[in-house]
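With one protein chain withheld, the remaining protein chains of the complex are depicted in position.
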């Protein structure tokens, strides 16, 4: 079992403290658990500060085609919630792990009660959860369990999120706030949308860090995003694409992570002395 | 042009006077006009007393599949009302000719007036008409034209014909009364239906002869029919079948005609001294 | 039994007693409501058939033409077309007459389906005659008839289409006339069929007239209905005949062109009222598409349901009298109207009915107009897609979704 200085929510916050954080995503079990362990290690070598690890669900309504394909590969290869937790427990990295999955899996794990999953996740070394089909309104039971087990529950702020919803979300958020860069689903894109900057501007000075995701795939984007005020970037499809290729995966994951991290870090150095730069 | 002792209605009546009459039917122009001339001559050699010559119409609703096929062959070969009358005029036989056709052809020939066809038919040597889709109720204009040109207008009595309709039909009939042997359409059959005898029994002692048709194809049937009280038999499909075969047609028409005629005549000799015999 | 010079009973003697028996039954049950026949029929039409059908203001058409267009929605009748009004009436009448067996002809299969449906509902044996060619190109309707457990008798003669099916049905009737009723599918055939079928279909204009008065506050300027045999036409016109202010347009299938090719015996259209000559077919004197010598020709329309060389004798008479104006639209115009209604009004019309819709393009109306939508067009989709592509009809949407 891996060991870190802090656990859970505090570990995640800590990961954002040393400068802009890189939060890469891969699907657990794509294409098999052993590979996932190696990939996570590669991402950490490349500079990942937090790893978002997908627990695959059969109806990934918030994900785009790239991640959906990764999820299907993982399901076809036999990934289950129990095996997922075993995999996490076996990871030998010293960054926080955030589980990204859909609500039904947590719900079924405890036969209608989400606490058992949270308890087992905490025991396995999971530090936080992202559940994209769980808006704050429905999050009561899960939030309670997370608090009980000191796990972060990360909420998403979308370009459509209204001011009063932002307030409620920031109030409930723990770990970090996931800023959805654009409408739509996950998926690598080349540009940074104007919505990203608007969303960042709308976020008050919360005491949780912000990380921008949905479409982030390059160091250049990361630089612009951090320059725009974000405390970190989340990147997923670009890594899942590399996994899907099956070619020289670990190396390429590491290099791409390093590239994105470099962009983010560069912007951070610049923005510490000047206004956020926008491309 | 052929020459006969009597013309029109009287000629037909006369044909029934020398004993039971054979009235064979073929389609004019099946397969071509020259063949039809030869076939009519063969039928007369075989003993035909009257020849019923079909003028083909595209919608032969009263005919069965055999005659319908003959009609299509004749139409495809180009038979028209004008050519039909030319063909009749060219016939070199000394029996009466009765035209069997549908009303629309007579109607169109005179652009809505049936008299021109009747006039031209009389001039060509036609002695009578059978129009199976023309019940007595609708026959006024045609009857008038036929009277004017001394042509017989033959009506059909069906098994379904009611008593009062029989009375009206017999009243209007000229030439002969066509007794429909059974319900349905024309077409060769092996037996004689009970309906035939019932129909013959229902016919009062009219002053027009009776000929039974629909399904007559053998000397045996003819014998039974004449024994049942008929003054003649009409046979069509059996001859159209021979024409369709294309093999040794004239000879076979003659022999089949002779066979049917023999049956009819045999019955006549018998029945002149005894009750109608029924099989 | 006649309409001016038209109509009559030109049938074989064997059928005359049946025709007379039917005329008698028509008078007693249909005209005089003996034994409550009419009441029972109306009940069936309401509960089983779904009557009354709406008279709907068509917003997009009304805007397009600058005057109110109302659609009489016979496409909503059970079975998807006006055909059931007549089929149900005749099958019920046959029951009142004690007949145990129904025969009917069908071309595109709509009348056969309606008859099979009515026979299943009223529990009467049913046999449908259908040309071999039609059977093979109208499979869904054959499936429907068989699903209602009607026998479907293939007719192999001739071109294997409607004419041959009618001939075959007449022969069956002539053979089995004692226990069998022939449900003719349109206002054609010997008396009393043209009057009887008109009366069964007159519920269309009975409702439409009442609905127009209620919804418009007045009679419409015109009623427009497509005409093949003419049952939908006469049904749409019947209750407006005495309203002299209401113009009546019978829209025929113009096909490719209004001509007759004497050589081949083919008319590339089905516009008997517009271009036919007087003649006698299938029991009645009427206007016919025929050669100069009186042979009935093969008619044509992209709409199988309008594809008939004859037409109801009463319509022929009303045209001669000037009460009904015969007009025609060609195949392309009908296809375009099909797409227009589907896209702009959310209704896929039968190709028959599309002819009536298409006539609005040619007409010059001022006031509210009632157009009878005689049926729905699901049955025509394959034909429309194929023909629209072949003719490159501009209004047709691409069906490319399957090609990837």
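Order as written gives the chain letters A, B and C; numbering starts at 1 within each chain.
As a convention for this text, a contact is a pair of C-beta atoms (placed from the backbone, for glycine too) under 8 Å apart; a residue touches a chain by one contact, two chains touch by 3 or more.
Since this is a predicted model, take the numbers as computed values, not measurements.
Undergrad: Need the list of shown chains touched by the one chain that isn't shown.
TA: Missing chain, whole complex, touching shown chains: A, C.
Undergrad: For the chain left off this view, which of C:31, C:60 or C:266 is in contact with it?
TA: Answer from the full complex: C:60 touches the omitted chain.
Undergrad: Which of A:34, A:138 or A:167 sits in contact with the chain that's absent?
TA: A:138
Undergrad: Among C:103, C:117, C:223 or C:337, which residue is in contact with the omitted chain in the full complex?
TA: Touches the omitted chain: C:117.
Undergrad: Residues of subunit C in contact with the chain that isn't shown?
TA: 46-48, 50, 53-57, 60, 73, 75-76, 78, 80, 116-123, 135-136, 139-140, 142-144, 146-149, 152, 154, 339, 342-348, 378, 381-382, 384-385, 397-399, 401-402, 404
Undergrad: Just the residue numbers, please: which parts of subunit A touch the chain that's not shown?
TA: Touch with the absent chain occurs at residues 57-62, 64-65, 68, 72, 75, 80-82, 102-105, 107-109, 112, 132-135, 137-138, 155-162, 165, 169, 180, 183-185.
Throughout what follows, only the chains that are shown with their structure count from here on.
Undergrad: Among the chains, which one keeps its Cα centre farthest from the Cα centre of subunit B?
TA: Result for max centroid distance from subunit B is chain A.
Undergrad: With chain centres taken as the means of their Cα atoms, state the distance from subunit A to subunit C in Å.
TA: Computed from C-alpha means, the inter-chain centre distance equals 66 Å.
Undergrad: Would you kindly tell me how far, in whole Å, the mean C-alpha position of subunit B lies from that of subunit A?
TA: Measuring from centre to centre gives 98 Å for this pair.
Undergrad: With chain centres defined as C-alpha means, what is the inter-centre distance between subunit B and subunit C in Å?
TA: Each chain reduced to its C-alpha mean, subunit B and subunit C end up 38 Å apart.
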